[in-house]
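This view holds just a subset of the chains, kept in their places.
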C-alpha cells in the first residue's frame, strides 16, 4: 500500500512529514510532487486529478496546499471508491474525489496533533495531515468524525469557446516551460480547431514536437489530455512571459 | 529502520548515495532535505535539530554539509540515546546529538572508502558517509575507531534581547520566503513581546496568517517554535531582501 504526498512545500517540510508517517506505519511513501506553486490550490487540484488514477487502488493521497492554515478551514479525509484523500477543505481534492466517487467524508479532529506534540500555527502538513493519513492506513479512526457540511468545490474544466476566442486557464507550468491549460481535448475536437493565435503569433496545433522547427511555438494535446503551449526544445512560458491564470487564445 | 539524509547536495549526488547505501543494506532511505543553502552548516544544524525527533528511534541521520571536504576535519559517527548521526565534525549534528544525549563518538576511518572504490577529494557523502551509515545499520563497526578529541560545537539559540532590540539570526528561508529565525518562543514570551519593527515597518506578532490582510507582513511563532517573518501569501524574504545571517528587530 502507498501513501502519496502532494504539496507546495518544496524540500525539507516533506521530509519531516515522512518521519512523522514512519513512526506510525511502514507503508511506502511516494512523493507525487512538492513543487506546486506556493498557495496555488488550482494547480494542486489539477495535478492531483491528472495523477491519482495512475496509482494503485488503496493509495492515500495527503494533499496539502493550504493558504488557510491555522484558520477556520476544516481538515478533512475523503474516502472514495478506490482511494483516500487527506487534505484541507479548500477544493484541492474535490475534482479527484468527485470523479472517483465519494463514499464517506470525515473531519479530522485537532486532537490528532497530540500524538507527536503540539499543534503549530503554520505546518499542519506535519501536525495534522501526515498523522491522519498514517493513522487511516493503520485503520485507526479515533481522530475522525463525520463531516456534515458541504465540501468546498472547485471546477477545473471551465474553459469556454466564445466567438473567435477560447478563454481558459493556465493551470500548470512545468520544468520545460510548457504552459499547460485546462482546455480539454473534447473542447478542441468539438470545434474542429486546427491552430491558435496568441500575442500576434500563429501557433499550429500539432501531433508531436518535431512537427515544428526547434525554437518555434506549437500547441499540442499533452499528457494531461489538455492543450499545452510549448516552444520546441525551449521555454514557452519564459519567452512569452506567461504565468498562471486566465489565458485567451484566438483559434481557427 | 530508517536512514535519513540531510545535505546541501541538491539533486543527483543524493541519488548516488542511495545506490551506495542499497548495495550494503535494505534499510529504507528517507530524504529529509537536500536543499540546505550551499555550505551553510548553521542552517543544516537548525533543520536537523528541528526534525530528528519526528523520526523513529533508531534512525541513522547522514548529514553532509561539508565545506571542509578533503581537508583535515574528521568524519564522525555519534551514537545518542535514540539515534545515530553520521557527519563531518563541523557542528552540524552537535545541537541534536547533545539534546538527545551522546553515548559514544567514533571517528570514521578513510579505509571505509575502499569498499566502493577510491576516495574522491570532493564527494565524501558518497565515499565515506553513505558507506559508514549503511555499515552501522548492518552492525559492522570495523571502519570506526573511538574519537578522543572534542567535538566542534555550535550554538543555535544565541539570540538575545538588548534595549529595544532583539538580535537574532535568520537560520532558514523556506520555499514560501518565510524568514525563519533562531529567536525562540521562550525569549519572546519572557519579554511579553507583542510586535516588531523592521526596516521601518510595523510587524505584528499574530496567531495565524489570516490575522493580517493578504500581502501584509506578519511575525509568527512557526513550526520550528521560533519567530518567523512572513508576508501573507507572498514572499517576505524576497520583498524585504532578507538573507541568512544576523537580523535586528525592534520590539514592543
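Observations
We just call them A and B in the order they show up, numbering each chain from 1.
Here is the rule we go by: contacts are C-beta pairs under 8 Å (C-beta built on N, C-alpha and C of every residue); 3 or more make two chains touch, one makes a residue touch a chain.
The structure presented is a predicted model; accordingly, all values stated were derived computationally and were not measured.
Note on stoichiometry: the full complex in this file contains 3 copies of its one protein sequence, with 2 placed in the shown coordinates.
Keep this in mind: only the chains that are shown with their structure count from here on.
Each chain gets a centre from the mean of its Cα atoms; for chain A and chain B, those two points are 30 Å apart.
Residues 8-13, 15-16, 18-20, 22-23, 29, 38-39, 67-72, 116, 120-123, 126-127 of chain A are the ones touching chain B in the complex. On the side of chain B, the complex with chain A involves touching residues 2, 4, 6, 28, 30-35, 47, 50-51, 54-56, 59, 174-176, 178, 207-210, 220-223, 225, 228, 233, 235.
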